[in-house]
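Excluded from the complex is one protein chain; the other protein chains are retained at their positions.
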Amino acid sequence: MSHNTFGHLFRVTTWGESHGPALGCVIDGCPPRIPLHEADIQPWLDRRRPGQSKFTTQRAEPDQVRILSGTFEGLTTGTPIALMIENVDARSKDYGDIAQKFRPGHADLTYDLKYGIRDWRGGGRSSARETAARVAAGAVARKVLGPGVTIRGALVQMGPHGLDRGRWDWDEVARNPFFCPDPAAAAQWEEFLAGVRKQGSSCGAVIEVVAEGAPPGLGAPIYAKLDADLAAALMGINAVKGVEIGDGFAAASLSGEANADEMRMLNDGTIRFDSNHAGGVLGGISTGQPIVARFAVKPTSSILAPRHTVDRAGHDTEIATKGRHDPCVGIRAVPVGEAMMACVLADHLLRHRAQNPDAPATARLPRPGMALPARSE
Amino acid sequence: MSHNTFGHLFRVTTWGESHGPALGCVIDGCPPRIPLHEADIQPWLDRRRPGQSKFTTQRAEPDQVRILSGTFEGLTTGTPIALMIENVDARSKDYGDIAQKFRPGHADLTYDLKYGIRDWRGGGRSSARETAARVAAGAVARKVLGPGVTIRGALVQMGPHGLDRGRWDWDEVARNPFFCPDPAAAAQWEEFLAGVRKQGSSCGAVIEVVAEGAPPGLGAPIYAKLDADLAAALMGINAVKGVEIGDGFAAASLSGEANADEMRMLNDGTIRFDSNHAGGVLGGISTGQPIVARFAVKPTSSILAPRHTVDRAGHDTEIATKGRHDPCVGIRAVPVGEAMMACVLADHLLRHRAQNPDAPATARLPRPGMALPARSE
Amino acid sequence: MSHNTFGHLFRVTTWGESHGPALGCVIDGCPPRIPLHEADIQPWLDRRRPGQSKFTTQRAEPDQVRILSGTFEGLTTGTPIALMIENVDARSKDYGDIAQKFRPGHADLTYDLKYGIRDWRGGGRSSARETAARVAAGAVARKVLGPGVTIRGALVQMGPHGLDRGRWDWDEVARNPFFCPDPAAAAQWEEFLAGVRKQGSSCGAVIEVVAEGAPPGLGAPIYAKLDADLAAALMGINAVKGVEIGDGFAAASLSGEANADEMRMLNDGTIRFDSNHAGGVLGGISTGQPIVARFAVKPTSSILAPRHTVDRAGHDTEIATKGRHDPCVGIRAVPVGEAMMACVLADHLLRHRAQNPDAPATARLPRPGMALPARSE
Partner (left out) sequence: MSHNTFGHLFRVTTWGESHGPALGCVIDGCPPRIPLHEADIQPWLDRRRPGQSKFTTQRAEPDQVRILSGTFEGLTTGTPIALMIENVDARSKDYGDIAQKFRPGHADLTYDLKYGIRDWRGGGRSSARETAARVAAGAVARKVLGPGVTIRGALVQMGPHGLDRGRWDWDEVARNPFFCPDPAAAAQWEEFLAGVRKQGSSCGAVIEVVAEGAPPGLGAPIYAKLDADLAAALMGINAVKGVEIGDGFAAASLSGEANADEMRMLNDGTIRFDSNHAGGVLGGISTGQPIVARFAVKPTSSILAPRHTVDRAGHDTEIATKGRHDPCVGIRAVPVGEAMMACVLADHLLRHRAQNPDAPATARLPRPGMALPARSE
């Protein structure tokens, strides 16, 4: 990962500011002859789109994606895929106050310290609006992974409120505005968030993303371990402060015996784990089990309650952020987390295939004989 | 980060297996004319060295580092610095059992699935022994950062046992075998760990690393954010399952008001924050505050209690790991975490300087006038 | 350089096909607070634009560039600069014949062999139209280099016809349609090229690019030497088959004495070279002298004379390329070569500054005292 590009073979470069004419991304390294139309990407963007419930910002962005290059007659060609989303509802006037003041918790100050200039309109480049480009890229990554890999995300904690994993139902995720898999928790959260919103306050969240069907062998030790790349990908989402794989921080409290994911042979010659404390990754390489990651999103920094801050002229002052904001930015981070997982897996699928073209797609051992690198025909 | 190299300008490539003839690293991009001798690196390696208390593996490795290139008359030259550490006490016979069986929680299975071969002696490349090379690189990174930047780590949780932050004393870290900053907790942990060891079990840990004195402006949005690069660097350490910046997962439970780090002007024209929930990073860029990261280490997977597993021939079996192992690998991860923090900061210091040579070294605003890129003379 | 991105700190990613809706680039890593408007880029594009004389393709493209991100109130912000050029005159019907046949000398066959698909409209991604994005990026690179660095290119050979270096006049380059610095040669070439065009044939060319005012110290040994990066940048331009630095291939015939660029001290404390056989690069690092590169462009492959080839169905056939083509593509490669030189130098300026912020801007020795890396302010 480097500056505005991530990935090593499946590479995504994003660009654009919140209130500029457009934003987008260039996807490089995509395999050729994959069917790809705008209609394959749009539904994922629609899930992230603002203004879909009273709990997300009322900014009305259609987030219509255009494919500008890299496909021909409905198929990818192996050349860079440029995607563009025009900004439509960019009311810069809402943001006049923040041109001179630094909002606590925002990147306003650090961009100014680093660059000596910042596009203050809607947060400019540091706006979560940039994540639309990630979601678009994630839609392409899913196509690379193919239908055998399923990547799903859910909110598992809103503010201090968790959920009951015994009631987990993936279908429920689409039925409430919180991507919550537990209908009872969703009801509780709705009440909670309405209160937060009424007070002009905000709250944080924890999101879980699970990839099922990914082959074993993904990950490039030592410094591009699958879990390390996932950690960077998820920590790089706006407002994220923590990342876990599998049991995460809870693993520190387990005994070695409890934490061990024991293995058994299945009749079909594949290996089954009794548990998945590891979250599908051992030694930086996928095991073939579900890959489980969680990330924590801090409460939205834009709140109505005034906070002490300073201005560009060097004076103490206060700021209260009006404008249109999500009381819980964590909600819309769910499709973003899924997209980042998809991009990381697609990249590692290509990397793995380059070095180990004869690796098995399931946990099956041993590889018979010795395979010299052979060229296909 | 890519394969066995990390960093973009300050680049570290490591190599070597647990029981091969040697291990080492190549540090590329180091600025010239920095005084560097083996004696600058050795003390950091000695902190990580095994066999220093009854709570770490009894493998007796001197971990003597040699500089093979990149310095001349005691100064770095700007060319690659090759460091080598010979393996001395490599008793391969201890590991005979694991040649055919996959230890739960280890990389044995995944290396075999990915590569179709693995060096099973002591875990081969996946052994935590590789972290010696990281610590050596971290010693060089500290030189690049200069004496104004202090990077310190501490164990803040052993198994389920935390500590009292009110008793935090950095000097205490050197006085107990756990890198624990709270003497009372250290005493409690000693008892706890003795019990764990006696049972042939193991436990996890949480480590905190703090960098003080780093300038604001470090970090390269969007996909090389400082916190994202730290997350990858720390998640990539052996056995790590979670990473946090600042308040981390606890931030999800805070209100927006409580989470806001308010700002004030100091008389000297710099900006002071009232708190540091953000852990020194906003929008992926350092604020000039202490940079605070934590990571969770799972319990050592090598335990005496037998666990179900399979062998290479495809049979169910059991394995109990004898050999010499740390009951809590998290302890020796403390100097490794510091080293990774140092490497990430050194890399970003160079990257920041390349793009923003006129950026201030403290949180001071605004930059007067407009600075076209100028060349020094 | 990797796939569709080049540069390490000043990074350019291009996208787009000849007959798609648009093409463009994303420039990442540009320093902030550099004045940049579309009017700074357009004149360079206009120099490369087709249809300006009877010796270039009659395709009528306005090549109007739009800045979509990365600037604010007329200044760069340090975030990615997205540039887009819409394709206007894309007559796909001209290209119907090449959908099924492979034109000799073109990328038709190799794209099909590699990807199993190709956008045959105007050559798709392999069209020289992609170089418009390079020229746009080069205009930004020139801004990064500042007014002290001058980069100029000229055609020094058309077909078999060279020029007289004794008559070299940079001002002449703008006065003829060939970027030829020798008015007598320009007149001769005009006649020659008219004949080539009339015969439906084509010819090659050699271009020389010279950068003056670049500081010494640019280049990152061993595998990102300035001359190696220039070689890749120039060889990567469409139809280029050879690259030289300084005396190039002629150096092989010189004696060691004749090839040595002797040095003298000037009164101002800088070092002057008596000659520049090296082309401004020694050991992969710039000397402060003019940086001189040349590249050879093969004759345009699209010619009216029928050539033997095969079609996608596996039959022998013939092809004669009609459509609109430059009889000498080397002519329009001049601004492209300049742009590539500018991008490489801008990238290396940032890289050099990162590692060696105290390096001198002219050939001046020795650096007084020892400079530990210091942070500005």
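To keep things simple, chains are lettered A, B and C as they appear, and every chain counts its residues starting from 1.
By our rule, contacts are C-beta pairs under 8 Å (C-beta built on N, C-alpha and C of every residue); 3 or more make two chains touch, one makes a residue touch a chain.
Quick caveat: nothing in here was measured; it's all calculated off a predicted structure.
Q: Where does the absent chain touch, in terms of which shown chains it meets?
A: Listed by label, the shown chains it touches are A, B, C.
Q: Of the listed residues C:D40, C:D97 or C:D261, which contacts the missing chain in the full complex?
A: The missing chain is touched by C:D261.
Q: Using the definition of touch stated at the top, determine which of B:D28, B:E61, B:D108 or B:D247 touches the missing chain.
A: Residue touching the chain left out of view: B:D28.
Q: Of C:A22, C:I151, C:V297 or C:A339, which one is in contact with the hidden chain?
A: C:V297
Q: Which is it among B:G124, B:G138 or B:G330 that touches the chain not included here?
A: Of all options in B:G124, B:G138 or B:G330, contact with the hidden chain holds for B:G124.
Q: Please give every residue of subunit B in contact with the chain that is not shown.
A: 2-5, 11, 13-17, 20-24, 26, 28-29, 32-33, 66, 68-70, 72, 75, 77-82, 84, 111, 114-119, 124-125
Q: Of the residues in subunit A, which ones touch the absent chain?
A: 8-9, 29-34, 75, 78-79, 144, 146, 148, 215, 221, 349-351, 353-362, 364, 370-377
Q: With the missing chain put back, which residues of subunit C would touch it? List them for me.
A: Against the missing chain, subunit C presents residues 1-6, 8, 14, 102, 104-107, 109-116, 125-126, 130, 157, 159-160, 196, 201-206, 216-217, 219-225, 227-236, 240-249, 251-265, 269, 271, 274, 277-279, 281-288, 296-303, 305, 307-310, 312-316, 330, 352, 356, 358-360, 363-367, 371.
Just so we're on the same page, only the chains that are shown with their structure count from here on.
Q: What's the contact topology between the chains, one of line, ring, star, complete, other?
A: complete
Q: Measuring between mean CA coordinates, which chain is farthest from subunit B?
A: If we average the C-alpha coordinates per chain, C ends up farthest from subunit B.
Q: Centre to centre, by mean C-alpha position, how many angstrom separate subunit A and subunit B?
A: For subunit A versus subunit B, the centre distance works out to 25 Å.
Q: Indicate the whole-number Å distance between the mean C-alpha point of subunit A and the mean C-alpha point of subunit C.
A: Those two chain centres are 38 Å apart.
Q: What is the distance, in whole Å, between the centres of subunit B and subunit C, each centre taken as the mean of its C-alpha atoms?
A: Here the centre of subunit C sits 43 Å away from the centre of subunit B.
Q: Going through subunit B residue by residue, note those that touch at least 2 other chains and give them in order.
A: 8, 221, 356, 358-360, 364, 371
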